[in-house]
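The complex appears here without one of its protein chains, the remainder shown in place.
Take a look at chain A:
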Amino acid sequence: MLRDIFSKRRKYATITNPSSSTSTEKKEIPEGLMVKCNQCGAISYTKELEKNLKVCSSCGYHFSMNAFERIIATLDDGHFFEYDSEMISVDPLSFPDYPEKVEKDREKTGLNEAVLTGEGTIFGYPVVLGVMDSRFRMGSMGSVVGEKIYLAIEKAMAKKYPFILFSASGGARMQEGVLSLMQMAKTSAALARMSEQKGLFISIMTNPTTGGVSASFASLGDYNLAEPGALIGFAGRRIIEQTIRQELPKDFQTAEFLLQHGQLDMVVNRKEMKNVLGKILSIHSDRGDE
C-alpha cells in the first residue's frame, strides 16, 4: 500500500540538504540567486545568506531554517545518526484530506514527518538531538512527532546523553484529534522521567513555537533558549485579539517579550548557538557525578 517514494532518503552519516536553495517551496527564500530580507529589505546572495546561517547580514533577521540546515549548523561535521527515520503517520480519525496533505509534505520537504531525531556530537560532546521542521504540516505534533520525541528521550536516558531539541511548530495536529493532544502528555512524562534521572534537556525555541508544543516539551528545558524574533506563545495572536477585543503590541509573544517576562533563560543569536550549547555541555560534563 505504501509506495517507496522516499527511498531517496536513507540513513545518512552526513547530512545534506535535499531542498537547498533551488527549492521552489520556500516562500521566504524565493527561487533564484538573490534574496530579499523580510525585515529590512536588504538584498543578499542566496549562497552568502546560507553561509551566514540564514541570518541577514544587514539587520540580523533570522530566516527560517529547515531541519537539515539546522543539523548541519549544530552537529560536528554535520554527522547525524538518525533514529526512527521510517516512522510515518496514519489517519486515525479518517480526517478529510489528511493523508494527501501528509503525502504532499513528504514529497515537498524530503522528510517523513515534522521532526528528525538522532544523535551526533557538539564540540565532541555526544548528544541526542531532535529538530522540528515547520515546513511539514506547520511542524505540528501528531502521533509520529510525539512518538519520535518520546523515543529520543528514552534513548538519551539509556545512553546518558543530553537531549537537545529545536522546536518549530504551530502546535498539536488537529487532524489526529485527541491523539495529538496526548502527545503533549507523552513527551512531558518522558521528560519527567529523564529529569528524575538527572538527565540534561536543552530546549531551543525557534520561529514559531506555539500551542501544544509550547505548552509541553518546549517549555520544559533545564535551559530554555530561543532565537531572536521567534514567535513563542500558547494562544494564537488572532484568538487573543478576538477574545480581548484589542490590538496586541507588535513585539507580543516574541522571544524578546518572553525574555523580558521571565519565561526564557536566554535569547541566542543563531551564529552563537553552537557555542552556547558547547558551553552548557562543557559545564555539565564537569558536574562531578559521572
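Please note the rule applied: contacts are C-beta pairs under 8 Å (C-beta built on N, C-alpha and C of every residue); 3 or more make two chains touch, one makes a residue touch a chain; residues count from 1.
The rule we apply is simple: contacts and distances are computed from a predicted model.
*Asks:* Any idea which of "Putative ABC transport system permease protein", "Acetyl-coenzyme A carboxylase carboxyl transferase subunit alpha", "Protein SCO1/2" or "L-lactate dehydrogenase complex protein LldE" UniProt assigns to the chain that's been left out?
*Replies:* The chain we cannot see is recorded in UniProt as "Acetyl-coenzyme A carboxylase carboxyl transferase subunit alpha".
*Asks:* Please pick, from A:Asn17, A:Thr46, A:Thr74 or A:Ser89, the residue that touches the omitted chain in the full complex.
*Replies:* A:Ser89
*Asks:* Which listed residue, A:Arg70, A:Arg137 or A:Lys186, touches the chain dropped from view?
*Replies:* The single option touching the absent chain is A:Lys186.
*Asks:* Which positions on chain A touch the chain that was left off?
*Replies:* 2-4, 6-7, 86-90, 92-93, 95-96, 112, 143-144, 146-147, 150, 172-174, 176-186, 188-193, 195-196, 211-212, 214-220, 232-236, 239-240, 243-244, 248, 252-253, 261-263
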